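Here the structure comes first, spelled out in structure tokens, and everything after it is commentary.
Apart from one protein chain that is not included, each protein chain of the complex appears where it belongs.
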Amino acid sequence: MSKNIFRFFNKQKEFEQDILKNGMGYSGFYGDSFKRLKKNRMAMFCAMLLILIILVAVFAPVLAPYDPTYQDYSAVLASPGPAHPFGTDEYGRDILSRIIYGSRVSISIGIVAQVVASLVGVTLGAVAGYYGGKTDSIISRIMEIFQAFPDLIFAMAIMTFMGKGVLNLFIALGLLTWVRTARMIRGSVMQLKEKEYIEASRANGATTFWIITKGLIPNCLSTIIVLVTLGIPNAIMYEASLSFLGIGIQPPTPSWGNMISAAQTFISYRPLYSIMPGVAIMITVIAFNIFGDGLRDALDPKLKS
Amino acid sequence: MKKKFAGAFLLGAMVLSLAACGSSTGSSKPAAESGSDKGAAVTDAAKAQTTAGGEKTVRVAAVDPQVALDPQQYTYSIVMKITDNITESLLKTKGDGSLEPVLLTGMPEISEDQLTYSFELLPDVKFHNGETLKSSDVKYSYERLIKMAKMATLLENVVGYDELSAGTADELSGFELKDDTHFTITLKKPYAPFLSVLSTAYTAIYPEAACEEAGDTWGMQTLYGTGPFKLDSYQTGVGAVLSRFDDYHGGPVKLDGVDYKFIEDVNTQVLEYQAGNVDYVDVDPSVYPIYSGNPQLSSEMHGFQPTGCYSMTLNVKTFPDAKVREAVALSIDRKAICESILHGTATVPTSYIPAGIIGHDDSLPEFEYDPERAKELLAEAGYPDGIDLRVTVNTKYQGNVAIATAFQEQAKAAGINVEVEQVDSAAWSDMKHSGGVDCGISNWYVDYSDPESMLYPMTKTDTNSSFWHNAEFDQLLEDGIATTDTAERQEIYAKAEHIMTREDWATTPLYNETKYYLLNPDITGFEIDSTFRMFWKDADIQ
Amino acid sequence: MGEKILEVKHLKTYFHTDAGLSKAVNDVSFSVEKKKTLGIVGESGCGKSITSLSIMGLVEIPPGQIAGGEIIFEGEDLLKKSEKEMSEIRGKKIAMIFQEPMTSLNPVFTVGQQITEALMLHEKLTKSEARKKGIEMLKKVKIPLAEKRFDEYPHQLSGGMRQRVMIAMALCCNPDLLICDEPTTALDVTIQAQILELINELKEETGTSVMMITHDLGVIAEVADDVMVMYAGKVVEYATGDQIFEKPMHPYTHGLMSCIPKLDGDDTKRLSVIEGMVPSFDEMPKGCAFCPRCPEAKDICRQKMPKLAEAEGRYVRCFKYTQEWEETGNE
Partner (left out) sequence: MLSYTAKRLVQTVFVLFGISLITFILLQVVPGDPVALMLEKRADPETIAKVRHELGLDLPIYVQYLNFIKGALHLDFGTSYFTKEVVSAALFRCFKVTVKLACMSFIFAALIGIPSGIFSAVKRGRGIDTFVMVLSIIGVSAPAFWVAIILQIIFGLKLAVLPISGFDSVAAYILPGIALGARYAGSMARITRTSMLEVMGQDYIRTARAKGVRRWGVIMKHALKNALIPIVTLVGTDFGYMLTGSMLIEKVFSIPGIGKLAVDAMSNRDLPLLEGTVMYIAFVFVIVNLIVDLSYAFLDPRIRYGKGAA
């Protein structure tokens, strides 16, 4: 019986060494995950939906019937009809075209803001989790400060300070959301660093940088992927709120957020103007959420928080 | 007022205030008037302001001023909307621009040299705190205005202004008290709009003793005037409650009170009107088509033309060449903005000085949209490939953002690449002063019906973001205020206007708007004037 | 044969999964006699736990489904009982002990709260009566300092201690049938023996019938009167304990037997292991489910499923004991 245990132990070691060598690219792991994901029909449907939305964003110039900034003064706030399926806005711009083009901004805001958040969050989280002690204390306090700071005020200050622009919006949204990533990564790294194979590589003289970048972060990859997919819709929603305060995407660039905030005045007069970007946000957010949930279940059936 | 913020109350207060949810929030509303709170039950048909107690209270949807109700300190029109019914100035400007005495027995006598004005106050005018209006209260109020600094320059032509303003004197020496009801004011030089100045809300008369006593709380917790209504309560974010002043010198007031409800969101404001919960609401141009097309509401919608205009101002430091400024002026399609973006609530102007004001010349052509000519001008100025233009707008005024957005598209034809920069009020005022605004969109309304009120920002201070100075223009304005003959003044100001808007293109008028508001048809006698001042004095509910 | 307390006839419990229909328990029949112990043996995944859950009425429906059969307990078919009636039987007449003492106790309630719950539910005892009885039960299962333990949380107890608590909980209402699902698997060998001894003792004392589910024939040897061996949802051998240990007939039983470490034997000799795994339901072979792993399999085994047939005074599901065996060739 003890031999069996030994064999099991060896197997486990092989597995972990494999991870160490190849990162999470360990085919068995991702192969299994993908199999699990494929079985989740809802998640797969949402994945297709997301691909579709991204395609719409990429091919916006082909798909949109009008230039999204073209102002047709003869058709201001036109009701939906054959020329303008969703009507026009208060400048006579075609709402459908603006929704199609808006996907570019909204989707890229979601993705880029999450990349920013992940870069900051993973770095600080991993450092805090790995070193512990004073370093951890300081980084944890910084995280608490960021978390406790009222987010809209922070966004207003950042956007006023840096000036409004898509790039700055990315940064502001990233700064608003990195703490969640950092917390999760910190927790994971704290657990992982006690694992035997990390101890082993440390004993073998691996540098700290190597351990963090090659040993620890790849193992947090599934957590990161899940956080990113679930964080993207969050960023899209944030942009809508910021636009409502006039500090989101600046005219004439359409985003779903600034459309919905501009449309609120006309909600009873031209309901579609307000509803359509809202529906676009909702579909995207739902798709990202369900896909993210599916991904989480597939990557790590145990991780459910 | 030593309520200190303590964390310990957190949990307790959470529970308590949940329990207190049912009760009204403090004493902000008199009990008898609570009928108007039954918003839920009031339907459109039963739009009745006469509440259960038989009171006649008008409910006004207003924007939260967020500051003390003291125009001497805060010069916003939303402050005056409220205070004009509480406090009074010596004179009042009527609809036709003429003046009438309010707290005076008659129009003041003016000396031959146009320098000394003699006033006689009405006897027995009572302040809300029961005190009687005296000459010393007038003197106090004017001195306070100067000390408060914000609108002090209104009185800069009074003898002794400089000393008081600089702090070298304690009193305004040009103000001479004769007795409790008589006083004179002496000017340094003739100043035509002087009496108009004394009709503005900034020169309202406060009771000296009470105002001194109140200190910082003046306009917050205490505000006494001689007006038809007393201030019962004022709370930023909530509202202001006014009730009838029974000892009003101007005869009986018909309404029992005016209830200003601060509703920030324009949609919510109109929804509340439609639901019958408020009797007056301003209609933002952006929502105009929604209500003009609604037969039920269009009959309750009224318009008036405020004296002033929207304009676009270029920073002369950034764009020193008048040709470039002219090109920009030619590349905005005012007609499209008036007819489409503003749904016909505005007209294309012919001059910066609006109609009804001395100096306005309606024989001039409308400002035009000519991108081709604009291109030529830019080429002449050395920009054959066009220019980049950053247009800064204050997000507080969403209408300005809309104009900038439209201009952005229109200016493409002239080769002008517009970037719209939205900033909040604090950044906007700061940038204007520091020269950070290359091109700003703003509006300006007169404080009193005189061209000087329209034009002074262009010369006296650099607050209008243009930093434009023209010696001839400045001299014309000096001449203008020293002249009393209307025909002469017309000529002077028309010339000044021409220099500003058609020669130097320092600022370019965009449109003159018509303001709309919805008013409960049962209300009569309501007055709103072209300087946005709103009077409920003679109003009644049928 | 004595009086039967439980008789399961042709029980079929299926599960509907994304990948298709899984026949976890496929036509299983057996019975438990009064005051006797039935052992059910098999590897994990063979359907023995599902059998016990079916008896308890704890199969999740859906995805589970009782596709057929009868479960006659004290003369009544449990499958026809309403949920309400079943909850009156569970814990009172049929009690169950589970495999994982570490996770089978609710971590957020004290030991006492969990023991007394059944007492208050079924015996309608008051709180203080239940407490008295509960402590008594803890003493009966030989937990030292029972009064103190009564108010402790499960995480404060060791694994063996927790299994004792489980037993106390199961027996507190004097059930007629006790189902033990791998009660000792997760425990140390020394503790295993103690627990089995305890179960035996209490069985003698209370006269409860026991269904002992295990993959460990060693356990069966200790306690079982009758033995049923299951493989892939089916009964493969059904005999008395003595018969099985004397001569395991089915090759699977035989395989299981040789997995028991023989302490008296030569310990350098490697334990034999049944190669391979229980096939999952979607790769179930056409013939005998065991044939891919069976060292003696012939063509016939691969072609069709043998029947459970009587042989040498017991039941076996194997062609080896049929006429056909000799008539067919190997490979």
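Letters A, B and C mark the chains in the order given here, with residues in each chain numbered from 1 onward.
Everything that follows uses one rule, which is that contacts are C-beta pairs under 8 Å (C-beta built on N, C-alpha and C of every residue); 3 or more make two chains touch, one makes a residue touch a chain.
Since this is a predicted model, take the numbers as computed values, not measurements.
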Given that one chain is not shown, what are the shown chains it touches? A, B, C
Contacting the left-out chain: of C:Ser31, C:Gln65 or C:Ser87, that is C:Ser87
Looking at C:Asn106, C:Ser158 or C:Asn174, which makes contact with the chain not pictured? C:Asn106
Check the options B:Asp321, B:Glu366 or B:Asp424 and report the residue that touches the missing chain. B:Asp424
Over the whole complex, note the residues of chain A touching the chain we left out. 141-142, 144-145, 147-150, 152-153, 156-157, 160-161, 233, 237, 240-241, 244-245, 260-261, 264, 267-268, 274, 278, 281-282, 285-286, 289-290, 304-305
Mind pulling the chain B residues that touch the left-out chain? 1-7, 10, 13-14, 17-18, 20-22, 24-25, 29, 37, 39-43, 64, 66-68, 73-76, 149-154, 216-217, 220, 235-238, 261-265, 267-268, 271-272, 274-275, 277, 396, 423-433, 436, 457, 460-461, 463
Chain C, residues in touch with the chain not shown (by the definition above): 53, 56, 58, 62-63, 83-84, 87-92, 95-96, 98-100, 103-110, 114, 117-118, 121-122, 153, 155, 166, 169-170
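Here is the rule we use: only the chains that are shown with their structure count from here on.
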Contacts shared by chain A with chain B include exactly none
Looking only at C-beta pair counts, which chain-chain interface has the most contacts? A-B
In whole angstrom, the CA-centroid distance of chain A from chain C equals 48
Shared-contact residues (touching 2 or more other chains) in chain B: none
Check each residue of chain C and list the ones that touch at least two other chains. none
Which residues of chain A touch chain B once you look at their complex with the stated criterion? 69-71, 73-74, 76-77, 90-92, 156, 160, 163-164, 245-247, 250-252, 264-269
Help me check something: in the complex, which residues belonging to chain B touch chain A? 266-267, 284, 286-287, 289-290, 336, 339-341, 343, 395, 398, 401-402, 404-406, 408-410, 420-424, 427
